[in-house]
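With one protein chain withheld, the remaining protein chains of the complex are depicted in position.
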Amino acid sequence: MEQLTSVLPVHTIRKDFPILDTCVYFDNAATSQKPVEVINSISNFYKNTNANVHRSIHRLGEKATAKYEDARERVRNFINARSVQEIIFTSGTTDSINLVASAFAEKFINEGDSILVTELEHHSNLVPWQLIASRKKATLCFVPLRDDLSYDTEALEKLPWHTIKIAAVSHISNVLGIENNIKSIISHAHGHDVPVLIDAAQSAGHIPIDVQAMDCDFLAFSGHKMCGPLGTGVLYGRERLLEQLPPYRGGGDMIHSVWKDKSSYAHLPCKFEAGTPNIVGAIGLGKAMNYLSRIGITAISDRIYTLSDYFYKATRDIDSIQFLETSEKTHGIFSFVHKIIHPHDLAQYLDSREIAIRAGHHCAQPLHRMLKIPASARVSLYFYNTESEIDCFRTALEEAERFFYV
Amino acid sequence: MEQLTSVLPVHTIRKDFPILDTCVYFDNAATSQKPVEVINSISNFYKNTNANVHRSIHRLGEKATAKYEDARERVRNFINARSVQEIIFTSGTTDSINLVASAFAEKFINEGDSILVTELEHHSNLVPWQLIASRKKATLCFVPLRDDLSYDTEALEKLPWHTIKIAAVSHISNVLGIENNIKSIISHAHGHDVPVLIDAAQSAGHIPIDVQAMDCDFLAFSGHKMCGPLGTGVLYGRERLLEQLPPYRGGGDMIHSVWKDKSSYAHLPCKFEAGTPNIVGAIGLGKAMNYLSRIGITAISDRIYTLSDYFYKATRDIDSIQFLETSEKTHGIFSFVHKIIHPHDLAQYLDSREIAIRAGHHCAQPLHRMLKIPASARVSLYFYNTESEIDCFRTALEEAERFFYV
Amino acid sequence: MFDELYQEILMDHYRHPRNAADLSHIPDSRIHENPTCGDAIKIEITSVNEMVTSIQHETYGCAISTASASLMSEYLKGKNVFQVQEEIIKFLKIMRGELPTDNLDTFEDLVCLAGVAKLPVRLKCATLAWHALLDCILHLVSGVTLP
Partner (left out) sequence: MFDELYQEILMDHYRHPRNAADLSHIPDSRIHENPTCGDAIKIEITSVNEMVTSIQHETYGCAISTASASLMSEYLKGKNVFQVQEEIIKFLKIMRGELPTDNLDTFEDLVCLAGVAKLPVRLKCATLAWHALLDCILHLVSGVTLP
């Protein structure tokens, strides 16, 4: 196969990720690798600046606080939020979505109401809403889909909008890799004064995100899928809405004043950050955003599209595999079933050739049920992957077929 | 002042914490410093083994999973839980307590019930219960205290046990440093079939903890206060009780099977670990426990008592300061008010002498209100502090008096 | 690791599962499933005087789960119901790492599954059939029919 030329200096970039020399890492949708400068920012914090944040009248504490709040500003800038008050640090997308589900439901969801989701969602953007629905005697309602799994925008207006209190949809599916038409959901929802949460776990750090242009009300994503540390996440929320929500977790830092049996709560964003935050995690995430921005999110996004195109061309003549998503324009994520080889066996074979892919339902059982397949194999690419890694994959796949064919 | 001899090789130990050379760090109750081997375990994971856990059929994922589950076993062993199913990784004490408050309340707390706490609690063990009480129309009820702030064990039996559904008390107060008589609470509560949560944020890693001997039902603590990484915490729960609780957060990993509008949940401990966990955090916490165990928790505890004794003797002749806790047997934590110098000013002065202490209400406003003081200064020691650091503190305090005295 | 797992004998049982049968008469509600990967198995046993005379299975799954079902059915057929239970429990313990893998020595060809004990992610593949069979046996013994 011909090597496509790329605008990104991939071979220089790969020096920032020494772990990539040990295997072909195609499991990026599960978690990305971290560049050395992010790893070092963590060690450096612990070695030189470690202290708790807020209220510390000593230099370590002041430095730690300044770095933590700088990271918040970095995040604000990265997603173009209006103010740092709209940026809440969480432990991940799952935590961010549960925060909204729980606090929003407490205030706004009552018996008989409904919550709009899709069957394409990751469990993290479905189960929290199921839990809330059952607690509040509300129901879930689903975005109508076309045969190609895109939103049926024509049918959107017929949804029971008068009962819908919030919509929660993913930006890029972690199984199909397609960018959903969130624009249409947001405009319909806003037409009915319904706020929209976007699960950006697979899009943040992959394509440019601008919450103001998007006009979403909440946006949730994880640090660890975009070169940042594990245990970090962000919830963006429109200030006016966040102000109205009751607190989620109770504890230190989220209070204004505490009496024996009641409390008043801190201003945003502290109101939603109870307890000692993952300070070093937030700082590392800020570093990851710096790193990605230096390369350029548009360049990264283009690179992922180029690689996807290469992958598509490199595999479309293999009759024995069938992709769940048939469009050419997937964003670095390819899930497929093999006519003979079970996803587990395929993953295990590829592992023996030092290629890491994922096999299973990828936390999207309803989607797999809808497609009537129990599980699939998934390749997920990031900007540091290469065309020659894709060639290796293709070769190993052919070997696997020779091994497993009866 | 004479140097007390110590069984701990403190000067060797301090080599593991290079940051201690940059200042006198007396803010350990806020967060401890981390030994180099814990810091390195984090970098090493990211450099060599980084992958998501569970369900990954590739060697990175398998190694990451094994390390993560080893850390769980390490925690089990550290607190002597019966099984790893009783060990849930959280993002901190605050998260652990909110998990219990929320899931326990959902199942067991109804209108008119009450929750037993104390006025000594950190906001993290008070505000979650206030939130639950107001959501469930329940009330808080307080452990009666003697003048010296110890539990009035005589009055315990007179509590309205028939309305109490759970008790939540701290092991060691983060303001007073006294070890509370949790034994008496636990035995009274169990006499009325009331489960007890222990907030061990200040005791884990400071004194030996054995949940079976303690006979508590839940135990919550943070990694970052015991030489572990930020953003980590543990909830221990008695298996029988955890089994009965509904899930807390919804998302990936905590499910067994998901349909469009309902789900069944995974076994313990996964049921309570929704989303990608802070894998590297758990591993670092396991390393911290190894580190502490190698020194010996009893030796650490003894060392803290020795230092406390030295601190007590070094400061008790200073008439201008008044300690909130007057007992000799505090566990490394000393909060006090100065007759003339405001805690903020004192902390700022000490900072100018490179001594880090804390000033404020230490997330315990109700306790400060009870003592009728708005704020206090707090020195908190850990095993790596030294007698000569205490001497520096005393000297700097005298200097501060000279500076601030009118 | 791959070669240790996918041995000749395992691949043979995967390609030609023994005691495999069309069990479409058994309702879907009695399928045993590993939801994380979609592997599914139906099991039917017959017994005479506390002896398991036949074990039939219909397995949809990976090579390891299919071969494990096939090997299991051969190994346990003809054994007493109580002994079958004992063997299942022992096998599960070995797979979970609670007993050393050399205990597989008495399990005839099943020894080819020793590698799984080192791969917690594949544990559920190797043990699915065994959990399903244990359920069947327990219901047989207790005389309770499955819902």
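Chains here go by letter, A, B and C, matching the order in which they are written, and residues are numbered from 1 within each.
By our rule, a contact is a pair of C-beta atoms (placed from the backbone, for glycine too) under 8 Å apart; a residue touches a chain by one contact, two chains touch by 3 or more.
Computed from a predicted structure; not experimentally measured.
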item: Omitted chain's touching partners, listed by label; value: A, B
item: Selected from A:Pro35, A:Gly61, A:Gly92 or A:Pro374 as touching the chain missing from the view; value: A:Gly61
item: Of B:Lys183, B:Lys313 or B:His342, the residue in touch with the unshown chain; value: B:His342
item: Interface residues of subunit A (partner: the chain not displayed); value: 54-57, 59, 61-62, 65-66, 69, 256-257
item: Interface residues of subunit B (partner: the chain not displayed); value: 342-345, 348-349, 351-352, 359-361, 365, 368, 373-375, 403-404, 406
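Here is the rule we go by: only the chains that are shown with their structure count from here on.
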item: Chain contact topology (line, ring, star, complete or other); value: complete
item: Identity of the chain that, by mean CA position, is farthest from subunit A; value: C
item: Subunit A and subunit C: spacing of chain centres that average the CA atoms, whole Å; value: 38
item: Gap in Å, rounded to a whole number, between the CA centres of subunit C and subunit B; value: 46
item: Touching two or more other chains - residues of subunit B; value: 55-57, 59, 61, 257
item: For subunit C, residues that touch 2 or more chains besides their own; value: 1, 35-37, 122
